[in-house]
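Only a single protein chain was left out; the remaining protein chains are all shown in position.
For subunit A:
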Amino acid sequence: MSGAHTLPNQLPPIHSFLTTRPQTTLSRLYARPSACLAVFRLLDDVARQIVMSLLWLDSKTGVDLTSWVAPNETARKHYTAAVQGLVRLHIAKDGNGRILVLPAFQAGLRRALTGGGDHRSFGVPFPIARGKDAMTTEQLDDYALERWESILHFMVTSGSAVGRVAPPSNAVIFLLRRSGLMVPIGVEKSPESRITSQGFQFLLEDSHTQLWDLLLQYLAMSENEGRDLVEVIGFLFMLGSMRLGQEYSTENLSDTQNVMLQDFLDYGLIYRRYPDDGTRFYPTRLATTLTSTSSLSFTSSKHEKAASEGFIILETNYRLYAYTENPLQVAVLNLFVTLHSRFENLVVGRVTRESIKGALANGITADQIISYLTVHAHPMMHKNSPVLPVTVQDQIRLWELENNRLKSDNGYLYEDFNSQGDFDLVLSYAKQLDVVLWENREKRKMFVREDGHENVREFIRRRAEA
């Protein structure tokens, strides 16, 4: 969901990550056509439009595109934001309003679009052996989902005593801890982990965002370990441009990339039909949609509808009906819903003060709950406007507000004034500064906000000296 709905000044997370890298790194990355294509695909519409129109232009000075922009505020804003984004990604150069696509990116993307060359950055397909069927996309989806959800499920259940799920590999746990989504219970080395409030928030995001969140952490980790970032990102982009259901060979991959391949097995990005055969692999839908801006839609047999379409019905009487048989979705719902009963394809629960309070205590915010419910709302719910009953939304927010009823301000107490006159003088001064939080004339006391303390103290000192 990163591209389509982002505001003009927001880049997808991977792009934000890229903008923090030096230009040399990016130039090396853009040497791979697959990376150029992937970066291009993740751009927003306006930026893509700009790149496309300038791609085949062999001008050295660039072109002024402002005349293309509709003469209104929002259009202009979109345009400037897009240009800025391109500049920060070192895709284009902005010379006094004249835009020019930089040669490295231009060459890479041209090559990606026209094909040819021996860069092999789109992966090397593994020839299908005679008499053997390729894996179907359903099988791959089943596998990927099972893998991915087992990680999430592990996170969900790590907080509770019952129904724990077997933990994924140590590498995964390490990454989860590194991302701050989980913390070890007890000593640092202990294998037992507990989910953090960040982790709970993570669970309510859609899988595309979740995946990128983790992969960015992975990138940062790889960088720390001294791996070549271009290799790592390049490989991610390569995966993103692969075709689902096609088996690929590892012959073209570097050592780093082979290590990554091994890591990604744990997340369900990669499938190996023959675990011992290290020369080939299948990318799963999780991998192939990495650089797509549309959300994941699995064609899995088991999770037919639930995964893609909305499944939650929330009524004005706070009852929640979820058309799901997916244990992970049930477990996530369990974070903020009091579940009551379950049928094979339906879960019945209720949004209660206790359940919401529990979620808030876990660090989940009311807005996250509401957005999760909205995003996953059943198609029937979309007949309503707004999708969720307003009263329930309000109530969830009010429950959140209940937590923030005490507001604390730091400050200083002034007392023991010698005379009423002194007190009044200081008080009126402090009031001019608008820093008085509380005052009591009879007791000659007042409380001054922290930021006003310096001034008031100075004022008193000056008075005392005078």
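To be clear about the criterion, contacts are C-beta pairs under 8 Å (C-beta built on N, C-alpha and C of every residue); 3 or more make two chains touch, one makes a residue touch a chain; residues count from 1.
By definition in this document, contacts and distances are computed from a predicted model.
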{"item": "Omitted chain (choose from \"DNA 3'-5' helicase\", \"Beta-adaptin-like protein\", \"Trafficking protein particle complex subunit\" or \"Ubiquinone biosynthesis O-methyltransferase, mitochondrial\") - UniProt protein name", "value": "\"DNA 3'-5' helicase\""}
{"item": "Candidates A:Val330, A:Val351, A:Val387 or A:Val448 - the one touching the absent chain", "value": "A:Val330"}
{"item": "Among A:Thr61, A:Ser341 or A:Ser385, the residue in touch with the chain that has been omitted", "value": "A:Ser341"}
{"item": "Selected residue (touches chain absent from view) among A:Tyr318, A:Phe336 or A:Phe423", "value": "A:Tyr318"}
{"item": "Contact footprint on subunit A, counting only the chain that is left out", "value": "153, 157, 162-163, 165, 313, 315-319, 321, 325, 327, 330-331, 334, 339-346, 348, 378, 380-381, 384, 389-392, 394-395, 398"}
